[in-house]
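Showing chain A:
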Amino acid sequence: LGGTDSSGGSDGVQIGLLAFEPGSAPQGTAQKQAAQMAVDELNDDGGLLGEDIQLHVANYQGDTTTAENRYLEFVVEDGVDMTAGVFRTEVMLDLMDNIAEHQVVHISGGNTSPEVSQFLADDYDQYKYHFRPYGNAVIWVESVAEFAGYMHEEEGWDTVGILNEEFEWTQPFSDDLPGLLEDQGIDVPYNERYPGDTDNFTPLFDSLESEGVDAVLMSMAHTAGPAQIQWRDEERDFAIAGLISQINDPGAHEAFDGATEFAMSNTPGVHKAELSDQTTSFAEDYYDEYGVYPNDAFAYATYDGIKMWAEVVAQEETTDSETIVPALASHTYEGTRGTIEFNGEDSEFPHDAVFGEDRLRRVNFQWQVDDDGEGVQEVIYPDDLATSDYQEPEWF
Partner candidate 1 sequence: MSSHATQSVDGTARTDDVLRLENVTKRFGGVVAVDDLSFSVHDGEILGFIGPNGAGKSTTFNCVSGAFPPTDGTVYYQGEDITGVPQYALVERGLARTYQTFRPLEDRTVLENVSLSMVPNKLFSFSEFRTDVEDRAREICQQVGLTEYMHQMPDELPHAGLLRLEVGRALGTEPDLLLVDEPFAGLTPEEVDRTATLFRSLREDGMTLIVIDHNMHGLLDLVDRVVVISFGEKIAEGTPDEIRNDPTVQEAYLGGEL
Partner candidate 2 sequence: MVDFVGIAANTLILGSLYALIAIGFTLVFGVAGQANLAHGGTITIGAFTAWYVSGLGYSVWIGLLAATVTGALFHIVLHSLLVKHTEDPVNVLIITLLSWLIIEYSFRAMVGTSPRSVPSMLEGSTSIGGVSFLYNNLLIFVVSWLFIIGLFVFINHTKVGQAIIATGMNEKGAALVGIDTDKITLMVWALAGILAGSAGVLYGTFRAASYDMGMTPLVLAFAIVILGGIGSIRGSILAAYIIGFLEVFTTSAISPRLSGMTALILIILVLLYKPTGLYGRELPT
Partner candidate 3 sequence: MSAPELQADTVLSVEDLSVSYGKVQALEDVDIDVRSGETVAVIGPNGAGKSTLVDTIGGFHEYDGSVRFNGTEVADTSTPELIENGLFYCTERRDLFDFMSVEQNLRLGSYLNGEGEEKRLEEVFDLFPRLEERRSQETQSLSGGEKQMLSLGRGLMSDPEFLILDEPSIGLAPVILQDISEALESIQELSVEILICEQNITFALEHADRLYLLENGSVRRSGTPDSLESDKFVETYIGG
């Protein structure tokens, strides 16, 4: 008979991961691999609450309805104790109400708009189950602006254009970035948004060139391919940086047939950046396991998030949300990218990770080609983490 209470949760601790096209898209693949690794490690250490952790992975195909269906299967049918994943802000926003209704902790692994934490800011009690162990785009914008200031000093970026893909999460890049740049004496003559299905960047690049920009700061998660390829083929006379989500993937150089060379991007973690003493060991273990380095927020934060939650569960000896949420909210965790701590209930962005010198940091890297012709993500900023100097494209 229908309607019976099926949320047992008796058969061990269960985690549900909503991944985007795992096995084919790099984002979802990274989420799945990182989650698997975290769970395997925990199980090797004796599991959680005396039982093995079971990981469920669902492909939500980047679609809200599918995500909702899969989410409900997790919480209603499987009775999972925690959910993780989701890399699109649009999907996450839609899930927030479901999370509130079913009151299961969700640890995001990729989505980045401040709109998500806005839910918590507006109604903490209802939405407090959501955590984001890597912050949001507002912080990222600050980091990108800081990097641009550095390049202004070092490389003479006096004029910078901004070009953002039309998605919710890029909104701070359009709204906040120009001001932050101008404050540092950088001229911003061009600030545009373009549709997410654009594949012709020639006219956009023409406009940027005719504005005489030294660099363009872009935020995008879907159109890096054509943008990179056209930038290189057309030998554009400006540098390209910002937050280019797809090239944060360590496989991007190969996937884009080398078109990423000289492009820069901003990330919460890259294997060359020694953000904490765990970064390298995690990256190498991950490499040994999967033959690739971990990817951006998707791998690092998913891994950290699950581990951190498990630590709290072990400490509280329950998975019950009402106990876990406050505990997690006040917990401090040493992760692969440094110390994770969440913003409090009254902050601007509740439950987004705190950033700062001894907390999480963001790095800017550039794709460079080493002597063997392999593409490497070399950290060029901040200075203390840098592994290489900025390289100018040979066509400039």
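The candidate set was assembled so that all candidates are chains of the complex that A comes from, given by their letters.
By definition in this document, a residue touches a chain if its C-beta (ideal position, glycine included) is under 8 Å from a C-beta of that chain, and two chains touch if they have at least 3 such contacts; residues count from 1.
Values in this document were obtained by computation on a predicted structure and should not be read as measured data.
Only one of 1, 2 or 3 makes contact with chain A in this complex, and that is candidate 2.
Of all the residues in chain A, the ones that touch candidate 2 in their complex are 21, 24-26, 166, 192-195, 197-200, 202-204, 206-207, 210-211, 225-226, 229-230, 233-235, 246, 252, 255-259.
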